[in-house]
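To start, the structure itself, in structure tokens.
Note that one protein chain is taken out, while the other chains of the complex remain in position.
When the chains are written out, they are named A and B in that same order, and each has its own residue count from 1.
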Amino acid sequence: MAGSGQQVVVVGVTKKVSPHRQSRNPVKPKRPGQALLSLSAAAMALPAFAVNQPTETEVAVKSSYYEEDPIRASEEVVVFGDPERYTIKVNQFYLLKPIGANWSLTFDYANESMSGASPWGAVADDEGNQQLIMSGASIDDSRNKVEGTVTRYLPESAWSVTLGGSREHDYRSDYLGLAWIQEYNLKNTTLAIDASYASDELTPTDASDFGRIEQADKTSRSLAISISQILSRSQVAQVGYGVTKRSGFLADPYKLRDVRPDQRLEHRVSLGYLQYFEPWGARLKAEYRYFWDSFDIKAHTTSVSLFKSLGQDWDVEPRLRWYEQSEASFFALGDRYDLPLTVAQSSDARLSSFGAWSTGFSINYTRDVMKVGLSYDRYVSEPSAGIGSPSGHRALMRYELLSLGVRFRL
Amino acid sequence: MTSKMKCTWLFVCLLTLAGCQAVAPWEREVLAKDEMSWTSDPLGQTLEQQVHFSKEAASGGLGSAGGGCGCN
Partner (left out) sequence: MSTSIEVRTKKRIGEGWLLGKMVAFLAGALMSASVLAVEIGETAPSFTIESLNSDETVSLGDFKGKVVILDFWASWCGPCLVAMPKLSALSDALPKERAALVAVSVDTNPKRALRFMKKMGATYDSLIDPSGEVAAMYNLPGMPTTFVIDQDGKVAARLVGFKPGDEAELEREVASLYDK
């Protein structure tokens, strides 16, 4: 942490930022193993990945617009660079097709294009007031992700294999996932085991100009187990545990000073509950996750959503999410140039202590084989609402996400 | 609460779940509804999880297996 009479050096970047230079897109795999999340999310999010083969072909497309609030553009907060944050457009395509009597195939494609600025570094005075050094100008970048899953269905079980990859000009990620589901107790109890492996390669742009590493690798390995139990005709509960090991270059190569351990072990325990209220045509979903890792970060995530039918064709789903985390053991509010490069430190806001509220809703219209949905979410970070003492980071995120999607079941 | 007590409670909870009266195959009308699945919007969930992953230190979570119509 800054203080103790250290000499603080402000790095002024004078070289013009060229287009396609930096890829600080929050929605793309710049963070270690982010592609692994895509894999995990997609593989585990497949509605067809139940033990039963889907009976219909499903096609879905979705377009989303994401915009971050700008950082307060005062000299007190931004000492250099563009206070404007990211805007991202995402287009997604999804296909699920039953094949024969016992197989199904899923194909998933996403394209993201982004522009904006993000923090390169930070300085902090003795009172713990932080000032940010932002990237110099708006950056444009794009990412493409492709993923395919093959599922084989057996009488009371199913297994699947997923292969995927994502590409952008300075980042490559390839991943493999295996999953197994087994049903017990007249299909009232379901056990699911997922294993995945991701291999990423970073080739930061303008590496020699800015003294960055020219090439680095990292790998992620994950294992998760979950049990879902039907409690009654209208209630389901789920409990799960997952572990992830990340190895290799885990730092952010675009930060002015960011040194992280070359291993990270993460754990998560999750609980979920679904309840349907027949008289009202409404469904409550509640989920909780406790996360802890070898960076000393702990986090609680709680989310609640309420689904409500409005007549035969319409439905709405308001939702609420609360997140809080503690800071990493090596988090530094201001970059420490007095420390050698062998000592871990990072001023990355995502490793600081903060809390965040997210509110949103979806509204859907279903007619025959088609369903159209619009959703909106607002995410607001609160630096003082994290676990433990507040870190006081000033680049915490606030954003809006708007999506429009269409799904066909044929 | 000691770790031994925590383990006992977890075991009891799991037993309680397993001891629930099984819902018969013909009684799964409500469970078969789209909204009673853990993920009725795979694209939306993928996007949401990616966005959160890029903002927050924590990641991962529940799978989506279980419940549903249980049809053969």
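Throughout what follows, a contact is a pair of C-beta atoms (placed from the backbone, for glycine too) under 8 Å apart; a residue touches a chain by one contact, two chains touch by 3 or more.
Owing to the predicted nature of the structure, the values given are computational and were not obtained by experimental measurement.
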Inset, instruction - Would you mind listing the shown chains in contact with the chain that isn't displayed? - result: A, B
Legend entry - Among A:186, A:213, A:310 or A:343, the residue in touch with the chain that has been omitted: A:186
Inset, instruction - Quickly run down the residues of chain B that touch the omitted chain. - result: 8, 12, 15-16, 18-22, 24-29, 32-33, 69-72
Inset, instruction - Could I get the residues of chain A that touch the absent chain, sorted low to high? - result: 52, 54-56, 101, 185-187
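We take it that only the chains that are shown with their structure count from here on.
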Inset, instruction - Please report how many Å separate the Cα centroid of chain A from that of chain B, as a whole number. - result: 19
Inset, instruction - Report the residues of chain A in contact with chain B in the complex, numbered from low to high. - result: 25-28, 30-31, 34, 37-38, 40-42, 44-47, 49-52, 60, 62, 64, 66, 90, 92, 94, 108, 110, 155, 181, 183, 185-190, 192, 194, 222, 224, 226-234, 236-240, 242, 244, 266, 268, 270, 272, 274, 276, 278, 283, 287, 289, 291, 293, 295, 297, 299, 301, 307, 315, 317, 323, 325, 328, 350-351, 356, 362, 373, 375, 377, 379, 381, 397, 399, 401, 403, 405
Legend entry - Touching residues on chain B, where the partner in the complex is chain A: 14, 17-18, 20-25, 27-31, 33-72
